[in-house]
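In what follows, a single structure is set out as structure tokens and then discussed.
Here the complex is missing one protein chain, while the rest keep their positions.
Right after this comes chain A.
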Amino acid sequence: MEMTGAEIVVRCLQEEKVDYVFGYPGGAVLYIYDELFKQDKVKHILVRHEQAALHAADGYARATEKVGVALVTSGPGVTNAVTGIATAYMDSIPMVVITGQVPTHAIGQDAFQECDTVGITRPCVKHNFLVKDVKDLATTIKKAFYIASTGRPGPVVVDIPKDVTTAKCEFHYPETISMRSYNPVVKGHAGQIRKAVQLILEAKRPMVYTGGGVILSNASELLTEFVRLLGFPCTNTLMGLGGFPATDPLFVGMLGMHGTYEANMAMQHCDVLVAIGARFDDRVIGNPKHFYNPERRIIHIDIDPSSISKRVKVDVPIVGNVRDVLEELLRLLKETRERPDPQALKAWWTQIELWRARDCLRYDRSSPIIKPQYVLEKLYEVTQGDAYVTSDVGQHQMWAAQFYKFDKPRRWINSGGLGTMGFGLPAAMGVQLAHPSATVVCVTGEASIQMCIQELSTCKQYRLPIKIVNLNNKYLGMVRQWQEFFHGNRYSESYMDALPDFVKLAESYGHVGMKIEKPGDVEGALREAFSMKDRLVFMDFITDQTENVFPMVPGGKGLSEMILV
């Protein structure tokens, strides 16, 4: 039977078992919207700005194991979406973005709402397509889902001209896709894995360092088994939190620029480093020159060969899916009776405990002004660690990462690579739709939340009972912190004057607003907010303006050159 391009698009989404599409209609995608209207398998969520559509689809993907889907119109629809696409690209999140385009005959004519979508998005997508013939449409969408979700995941854009959505052809959805130019490696090289096992068994001061790859490949149970079998210390990157249980004694905390003293010192001084699905980012190891240690051997497991030996030379590179490689490593370790020298391991842990005793995350608990760290500690207690926590970007993000203990993967949802302010609230919408009965918290700051605050309207429309924890210090906090450290306290443009009354703002959208100004009221407010299961509650915590995130490794320094409290 012949179908129009618009019908084909919707049919493909149904074939891919897409529950939600996040988007915003416009001229170039009207036929697709008309087809969405005629069915009820694929539900559409109307956001208030295309950037939020992308972040919501992204949050949905991070909280599930599915591909997030967004639909936006040509021109301004696409340009608004670019920040969201780049965010997903940097964090390797599987997404398919369908964009409208002006009719094929108008392409290149500077038509109304025309832009070169393939050109604009090329540097921040895993791949993109312009579909010029309706006959290619179904196969292209199939390819898009396949590329987005396999190998190192990422966003794929499918740009569809308006006349392609009205043209007709026979519908045929391919069952499988094979592309001669795209064959991601899954299994790790057997010889390299054996070498890794040997190195692990010889380790005297081992360290396991893991990132978002563990979560993306659903390998956190295997990772936990691996770390516990060996009794090695484990650290997670910001993207990897929840990959290993934060409450496990083998966990030494997050590492990196705002990582714990013990994690960073162990990273710097270990003799065998097992890096798993993590890419030695500048926010993780600082300056590679300072990170270099001739006594340290590095095993690096990553699905993307270009992430291996990009910033740091490694001794045993293993290209493969983290899950498959960990399975193989575990099998070999269980087969052999050998174990690393227990005496050496004990001495290493003694050293780590000494570092841990510095208690690098301590803060002033007697302050009469609310300390942001205190809010997050209480948030963890009140939610019993069972919430999905999204965050924006800044000081609040780092405090959330430091003080909220994530024991499970996919519970910590934040923009790690791109550092996108405005991510938290729309991402929380995607998470809440994916898990309607779960507790979803957006930890944000008064500056970040204002970058996508219009989404309070979307939350109202779909009755999303998100809890917003706004750490309000009337400053672009992280900017202020850097200005204090590196720019002689010249707080150039980091002060947020003219803030709205967030309580009234929330109320104007039909939500509940709360303003909390005293430390003694923090716990009560949180408990009250979380007892309102069916309402969005916006908690505006007025926090200490002078508080900084510690420890801190200043940019360009080495991991052992931390500024402590």
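Criterion: a residue touches a chain if its C-beta (ideal position, glycine included) is under 8 Å from a C-beta of that chain, and two chains touch if they have at least 3 such contacts; residues count from 1.
Following the convention adopted for this analysis, contacts and distances are computed from a predicted model.
The chain that is not shown carries the UniProt protein name "Acetolactate synthase small subunit", picked from "histidine kinase", "Electron transfer flavoprotein subunit beta", "FeS cluster assembly scaffold protein NifU" or "Acetolactate synthase small subunit".
Contact with the undisplayed chain is limited, among A:Lys310, A:Arg358, A:Lys474 or A:Lys557, to A:Lys310.
From the options A:Arg62, A:Lys126, A:Arg279 or A:Arg297, the residue with contact to the unseen chain in the full assembly is A:Lys126. Touching the missing chain, out of A:Phe37, A:Tyr182, A:Tyr462 or A:Tyr495, is residue A:Tyr182.
Not every partner is drawn; the one left out touches chain A at residues 118-119, 122-123, 126-127, 130, 147, 179-182, 304-306, 309-310.
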